[in-house]
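A single protein chain has been omitted; all remaining protein chains appear in their positions.
Labels for the chains are A, B, C and D, by order of writing; each one numbers its residues from 1.
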Amino acid sequence: MLDIQNLRVTYGTGRLQVDAVKDVSFQVKKGAAYGLVGESGSGKSTVLRAICGLAPISGGRVLVDGTEVKTPRDQTFYRTVQMVFQDPYASLHPRHTVDRTLAEPLAIHGEKNAEERIAQALREVGLGPSFRFRYPHQLSGGQRQRIAIARALILRPKVLLLDEPTSALDASVQAEVLNLLDELRHKMGLTYILVSHDLAVVAHLCDKLLVMRHGEGVEETTAAALRHGTASNDYTQSLIHASSGYTREVLKPAAA
Amino acid sequence: MTKPLLEVEDLRVRFHLRTGTVDAVRGVSFQLGRERLGIVGESGSGKSQTGRAILGLTPPPGEVAAKKLSFDGIDLLTASKRTLRTLRGGRISMVMQDPKYSLNPVMTIGEQIIEAYQAHAKVSRAEARDKALAMLEAVKMRDPGRVFALYPHEVSGGMGQRAMIAMMLVTDPDLLIADEPTSALDVTVSMEVLRILDELVAERGMGLIFVSHDLKLVSSFCDRVLVMYAGRVVEELEAKHLREAQHPYTRGLMNCLPTLAADVRPLPTLNRDPAWAL
Amino acid sequence: MSRGGGHVSALRSFLKKIAQFVIVLATTLLGLVAVTFFIGRVVPIDPVIAIVGDRAPAHVYARVRQELGLDLPLIQQFWIYLKKAVSGDFGNSVLTTNPVLTDIVNVFPATLELATLGTIIGTLIGIPLGVLAAVKRGTLIDQCVRVLGLIGYSIPIFWLGLMALLLFYAKLGWVEGPGRLDVTYSYMYTPVTGIVLIDTLMQGQMDAFWNAVSHVTLPACLLGYFSLAYISRMTRSFMLNELAQEYVIAARVKGLSEIRVIWRHALRNAAVPLITVIALSYAHLLEGSVLTETIFAWPGLGQYITNSLQNADMNAVLGGTLVIGAAFVVLNLMSDLLYRLLDPRTRS
Amino acid sequence: MTSAASLPQPAGFRAWLLSPEPASRWQARLGRAYLGWRTFTKNPLAVFGLCIVLLLLLVAVFANFLAPYSPIAGGDLRTARLLPPSAAHWLGTDDQARDIYSRVIYGSRITLWVVLLVSVIATPIGLLVGTVAGYLGGWVDTVLMRLTDIFLAFPRLVLALAFVAALGPGIENAIIAIAITSWPPYARIARAETLMVRNSDFIAAVKLQGASTPRIIFGHVVPLCISSVIVRVTLDMAGIILTAAGLGFLGLGAQPPMPEWGAMVATGRNYLIDQWWVAAMPGLAIFVVSLGFNLLGDGLRDVLDPKAAK
Partner (left out) sequence: ATPPDTLVQAWQSDDIISLDPAEVFEFSASEIAGNTYERLISYDIKDVSKISGQVAESWTVSPDGKTYTFKLRPNKKFASGSPITAEDVVYSLQRAVILDKSPAFILGQFGLTKDNVKDKIKQTGPLEVTLEVDKPYAPTLVLYCLGNSVASIVEKKVLVQNEKDGDYGYNWLKTHYAGSGPYIMREWKANEVLVLERNPNYDQKTPLARVIYRHIKETASQRLLLEKGDVDVARNLNPEELAAVAKNPDVKLQSGPKGTVYYLGLNQKNPNLAKPEVRLALKYLVDYSAIADTIMKNKGDVHQNFLPKGFLGAETTNPYKLDVAKAKELLAKAGLKDGFSVTMDTRSTAEITGIAQAMQATFAQAGVKLEILPMDSKQALTKYRARQHDIYIGNWGSDYQDPNSNADTFAANDNNADDAKAKPLAWRNAWDPGALTAKTRAAVMERDGAKRAQMYKELQKSVLDDGPFVVFLQQTEVAAVRKNVDNFVLGPSFSDNDVSQAKKN
């Protein structure tokens, strides 16, 4: 479904040049969920943004369904790939009601029967019609994230890019959102790329994942391998270790 | 454990807002010795406001009431502003959540540490400088001399948080309140920061209140844990007994986290019982 | 972020800044010239009449028109003007007969003196007031400061000016009246900078100096009040913004005194955007004090431009406009530089 | 949200307005407006400002009924000229033996007209230039901002005078001139706001839905900038009325005998010291209205601009 080949993203020029992503390659099969983990600034978000055209691709190729994407992206692309952002507080227009937010993509693509589709989208993400005319400030973080998911799904895309969809949420709410995502994927046969710094979250949703560091893919592994703690890479190992909570004994710090 | 360092009884914080009155903290009581006390709870449960109320830093529309709020025998509720100021930063300190926002962007890190030190110790600038450098070293800063002259925006999050810790510990406080000191940091970095805190508590024997929403972390880091919900303490227990928690809220929080160890699907979610908040 | 070997690149970026500034200045001025020039040609005032008067016979009229180059096509006129302007010749003012540059050298210092004093007064009083209002937010003091500022926004300046003159000059006699200096002192010093206060002081003419101070007090205070109104309001809002920041709480956690928290921490940060505000208000005083100048018989740039405009003395208007435009650009640049100096975040 | 739980439960219509689950677009909108209104009414100064502005509106509408005399036709020059305030002429008479009270009342219409026209002209220009520059960036930004700077660097009065001179005197032209000189600050504000939202996730989200640039600018960016621009426009109103007065002062504003307040003050200037009421009364009107707009603007800022409120 998705094929990323030697992706390279460079921001800025001259002294300010940042190689945010260097030579990252991976493939995601149709209907699969793929994880990207790594510490802050390792280029996870940038990969997603590059795929959907929000970041400049300065090298490599991105293929969706076997065809290379065009720059700028065309309408079919937007109907195939959608994204959910990290911060539910920032990803909804503060002056638009849920209704307006959900109607916008339908209007852009000239879709009919908007009324029904909005109601349906809300149902799909487990929200009642009473949420329809609320403003974002009248919603909790988890509800906002659901709206964001509904907005991404309303055009019936095949691929969903999830950029830390739960990291701004409380643990209890996180569980709800993760459950929802899991359920939707199975129901609609979606393909996911999930970005997170939380190994447990990635392992929960995804089968395969790529560990990233400093813009490079360090290791591609599977959720199962993570659960068994079998990582070939030191860095992955230290991530696994850290995610199990604080320990008093001194661990060999990963080289910075 | 002798006389407790901090005694809090029936602490209440409320905000009178246009939209009504918000009871942020509703009758929190606990005692703290020279130990690590964790406070956990979901967002908005009143963790931070509890910490701030102890320091007397409840933001303007808020009002604080308590049956007892005393630190080392000093009544914090009736203490003069002056006394409070000498306590603040001197004997009680607080490490805040996000170094990006809690360091003054237009002062160098060194200056800010010196300022904190000189506010409580009558020392020359040179002495203060030496002390600041020593502090930076104590928090495992690799090149203290360089970091000293940097501005907050020139350091990474981890370095900033360490600088913040150095700044707050420079006066050798007896009590440190750490309000989600690691939530803005990477897992690997946050481990380092925690380690530093841990060592300092161990070495200096100070009391630590560790505020976090991460149950897993608190249980592994602290001695004792308070679980807050909607402004009250719903459960207080030894950290190592967290798994055996009684309160359904605590249990729910524990269970709804995905773990590497077990693949539970769907994840259990929390069904809030309105009775918890009463 | 590395600091080593930064000298060369620092120099290069400095040169780049200079080049950028020159380009900005040039394009802004060019834009100003173009707009003013074409405005000058659509204004339905016949500049020839301004020179020859109403009674001149037709042949005199025609000759002067030709002398002014008004018979050429517009573009050509513009081109000629530009060519001359680049070599520093802005033509002669019709009204004063002097080269425009000379005139501006004469009138600009007067305006500069007034605007600078006004800005200083406005800043020195406005900032503390704004800080006070922010710190005492919602109290009576806050409301008082706000209303004081609002009054400054809402009173016609000419009304206030004349009333102040009536009260402080005519009735109370605390200050001297309109004009920059009493005639008695006019010849006691030689103009060098054109700023009377500086000239008299440097030449040791203390009587004249104090007389000049007495003359400038009222108009400067008046302008100061208007700039105070703006500055205190902006200070208040910036301070409110800063006071809500985490680092202010952190400063309090450190046990710093409230005064230090406010002045060293919050205001130090609020100062950064304030720079722009002050520069903007200064620029406004430089251009916008026509009415004050009229009432206080202050021979400044505002009056010069207005008077010239009313007589279609377009060379003079152009010259004045350029000076104000340039002052604006320079102030912008200076506030930019100060901004950089005050805010370490912009340095790297 | 735990805070909602501890709220006293509002009843009736208020409850409907404040409902966390509005059932229709209208209810949501009204609810929002009601909340804003509540914030606004908490500020007594702002309410006072609103009252003044409303009063201005009422006075303008009912000028016919409120004014005892004609604002234009004067009385006998020999006997009724420059009379001090009295029972017959509450605010005195002016140099043409006209009743100042009636003129002030009718003048409110012109003031309102000024306010309206300037906001209708300057706000859209500023918004458009600012958002387009901010959103598109690059050379469009450079060109537009350079243009803005030029207009900003232009001595306002020169530009206004020039426009008035070119278009001919008269209140409309004066207003147009003022409007043309007052948009640059709005453009700057709009641009600054745009830069802030341009890279936000919700803009990225609509981009991802394939929205066209105009759609993003007008549908998503402008609504966010409009409030701070409106606040600024409101705050500027005082300045605009005063600038109109200043033009009147220079003889370029309203045509006599129009009872434009600025022009009235300008005429009154000749009698400022002895017949103080001629200038003071319209001056007072200007002051009160400017104050009203300023207070209103401050209050609006609290409502519309959450940044400043916090």
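We adopt the following convention: contacts are C-beta pairs under 8 Å (C-beta built on N, C-alpha and C of every residue); 3 or more make two chains touch, one makes a residue touch a chain.
These figures come from a predicted structure and were not determined experimentally.
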Chains in view touching the one left out: C, D
Sole residue of C:Ser13, C:Gln76, C:Thr139 or C:Ser186 that reaches the chain not shown, by the stated touch rule: C:Ser186
Which residue of C:Asn98, C:Gln143 or C:Gln203 touches the chain not shown here: C:Asn98
Interface with the undisplayed chain - residues on chain C: 43-46, 49-60, 63, 94-98, 103, 106, 162, 165-166, 169-170, 173, 176-179, 182-184, 186, 294-297, 299, 303-304, 307, 310-312
Hidden partner interface residues of chain D, rising order: 73-74, 76-78, 81-82, 95-96, 165, 168-170, 250-252, 255-257, 267, 269-275
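We take it that only the chains that are shown with their structure count from here on.
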Identity of the chain that, by mean CA position, is farthest from chain A: C
Rounded Å distance, chain A centre to chain D centre (Cα mean): 46
Length of the line joining the C-alpha centres of chain B and chain D, rounded to whole Å: 48
In the complex, chain D residues that touch chain A: 1, 20-25, 27-28, 32, 200-202, 204-212, 215, 219-220, 223-224
Complex contacts: residues of chain C adjacent to chain B: 1, 137, 245-247, 249-257, 260, 264-265, 268-269, 272, 342-345, 348
Chain A to chain D touching residues, read off their complex: 49, 52-54, 73-75, 78-79, 81-83, 85-87, 90-97, 99, 104-105, 108-109, 130-131, 133-135, 138, 140, 148, 151, 155
